[in-house]
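Of the protein chains in this complex, all but one are displayed in their positions.
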Amino acid sequence: MTQSRRIRIAIIGSGNIGTDLMLKVMRSKHLVCTLFAGRNFNSAGMKRASQLGVPISDRGIEAILADPDICDVVFDATSAQAHVAHWAALDKLGKTVIDMTPAKLGEFCIPAINAQACLDTGSRNINMITCGGQSSIPIAAAIGAVHPDIEYVEVASSIASRSAGPATRANLDEYIETTEEALQRFSGARRAKAILILNPANPPIDMQTTIYAKIANPDLPAIRASVDDMVARLKTYVPGYGLVVPPTVEGGRVVVTIKVVGAGDYLPQYAGNLDIINCAAIAVAEMIAVARNGAQGEHTEERKHG
Amino acid sequence: MADPRFAETRQDALAACAHQPEVRAALARQHLAVTGGTGFLGTWIAELVAALNDQYKLGVTLDLYARNIVEWQQKYPHLAGRLDIRVHSQDVRSSFEFAKNTNYVIHAAGIPNNRVHASDPLRVFQTTVSGINNALEAASQLDGLRRFVNVSSCLVAGSPQRPGPLTESDYFPLPSGLLHTVYADAKRAAEMTAAIYRSQYRLPLSTVRPFTLTGAYQELDRPWAINNFLRDVLTGGEIRIHGDGSARRSYLYGADAAWWTLAALVNGVDGEVYNLGSATPVSHNELVRLIGEQVSPKPRVALNTAPNRQQKDNDLYPDLSFTVRRLGVAETCPLDQTIAKAYRWFATPQ
Partner (left out) sequence: MAKKILITDPTLRDGNHAVRHQLSREAFVAYCQAAEAARVPILEVGHGNGLGASSMLVGECSMSDEEILTVSRQHLHNSRMSIHVIPGFCTIKKDLVRAVELGVDVFRVASHCTEADITDRHIHYVRQAGKEAWGILMMSHMATPATLLEEAKKMESYGAEAIVIMDSAGAYFPDDVKERIETLVDGLAIPVGFHGHNNLGMAVINSVTAVNAGATIIDGSIRGFGAGAGNTQLEVLVAVFERLGFDTGIDLYKILDAADIAEKSFNPVAPSISPLSIVSGLAGVFSGFAKPVARAAEEYKVDPRDIFFGLGKRNAVAGQESLIIEVARDLAAKNAAAQKG
């Protein structure tokens, strides 16, 4: 695939999420990273980008405003507060933004559920919800597909303490509220709850999420089939995704536990929570690339060659 | 100026600089740079520059460097909109340059908020240590640099273990590797870096060590004791003092703090350190009483003593004899007015 066919990606935010995204973009056949922008040249991510020859800037979003032609799509890996101002500026430039923060300004997107529908809306702000949301909502939606009238759904995620930096810890509330809103929407449940627990165990645990659904008469075989199907779809863009406890009925509720083992691109394997949201973002960006290039046939061909 | 609060801050600034015409004269047509320019000290320096220019036609120009500038520009348009003040978005953790014609640098960038010390000590350490490194590098490239003033912290001296005022040469043991002293340790590393540049690169450098500063332009959510008391009074709650309330601090008004820093630029001597604080000691109990005088009915006060502990909360206020002698400065805002002004600033809806 020639360079000119790849869509150009700018990443704002040089922390762990942004840096891991950059590495995934570099590995993708459909994307090229044309800008890695943060505020601090001394950050580990900036230094890595520089070593890899990716164009860097410490001007943050101003680097894009100063040269709008530098990119087609922007990943915003900064913060919910910063994203609001970023989107205002990028919207005016007609850029498509994939928002990694819980700002929830745009369309909620879970690739395994609604990537195409999301793109079809024409919205240029695509929100990746939260890490816990990307891991649990597909399962809740799979259950909701069998039982459209779930009374209550709950997701409880456990992540390694080491994978939760100051930004995560300062934004637990935003994480919970954004996950709950998306959970309710995609599962069709009447009420939704999200819980996040940090586990300090050493060696660090892999990210694990349990989904509970309150259903009067659950059709377990149908649920299992639906969940299996969804897990297979998730595995196409999150290889480390897996069922730990398949759908089980326990005391009037359906319980499913999943685990995400990270790819280890930039972050350690136990940071599956960060890996899954990045995998999801890359999946969306690649779909945009494919759609823009109109190269469906060529794309299928490449998949076969792996 | 529509906002009456800014009319008052202007008067405060004029009062602070009124008694030192020779320092004013030395600042005429100079170009100043302040890192951490949108912080408490930076904002007061901007206010002083505005006052000096408007009142005395000194033609001083000022560059403010800060990580986040948009909010500051919106809050203080009377400063941000001036032609003699420029605001630059710059994270000091990245290397940067000062304008070529910069004569004076005040390095005030840092994170004094001790909630951040607890939640993100890495950022605090990096901002402080990398920050001063980058500022010193940038300053050493200036032909016309007359002085670099490092805004350090009284905490570098360690935790005082006897009552009374602290001179610049007093110091107390500081244990190593403990997380809760990250700010003091980072500031110590910064003072060391500054000393190295002064000696090895012959940079004209002085240091000011702030004690508690307060007044207009302060953010109420900063976790200082005085802010907690002010907030408790404003929300009508009970004021709770931990310890027996006898620990003494002092409170220097922002206008004086900024003027003294400018005086350090002009009158400072290489390698010297100047305490930046008020010489008037006041215990927490007394402070609460003074704040209480601003309101009616008087607030309820609860002392929260742990009876079996030895008194750990020691005094933390400066001896100013050296600062006064070298810089020729004086406090123009007495304690009761400082408290009143601080209270008024927070009580007025923004």
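Letters A and B mark the chains in the order given here, with residues in each chain numbered from 1 onward.
Convention: a contact is a pair of C-beta atoms (placed from the backbone, for glycine too) under 8 Å apart; a residue touches a chain by one contact, two chains touch by 3 or more.
Just so we're clear, the structure is a prediction, and the values are computed from it rather than from any experiment.
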| item | value |
| --- | --- |
| Neighbouring shown chains of the undisplayed chain, as defined at the top | A, B |
| Selected residue (touches chain absent from view) among B:55, B:73, B:89 or B:114 | B:114 |
| Option from B:237, B:271 or B:334 whose C-beta touches the chain left out | B:237 |
| Selected from A:156, A:220 or A:291 as touching the chain missing from the view | A:156 |
| Touch list for chain B against the chain that is not drawn | 114-115, 117-119, 178-180, 221, 223, 228, 231-232, 235-237, 240, 242-243, 304, 306-309, 312-313 |
| Touching residues (missing chain, whole complex) on chain A | 152, 154, 156, 158, 161, 166, 169-170, 172-173, 176-177, 193, 195-202, 205, 208, 210, 212, 214, 244-245, 248, 250, 253, 255, 257 |
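One rule holds for everything that comes next: only the chains that are shown with their structure count from here on.
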| item | value |
| --- | --- |
| Distance from chain B to chain A - Cα centre to Cα centre, in angstrom | 43 |
| Footprint of chain B on chain A - complex, ascending | 39-43, 58-60, 62, 85, 166, 169-170 |
| Touching residues on chain B, where the partner in the complex is chain A | 67, 70, 89, 91, 93-95, 119-120, 122-123, 126, 130 |
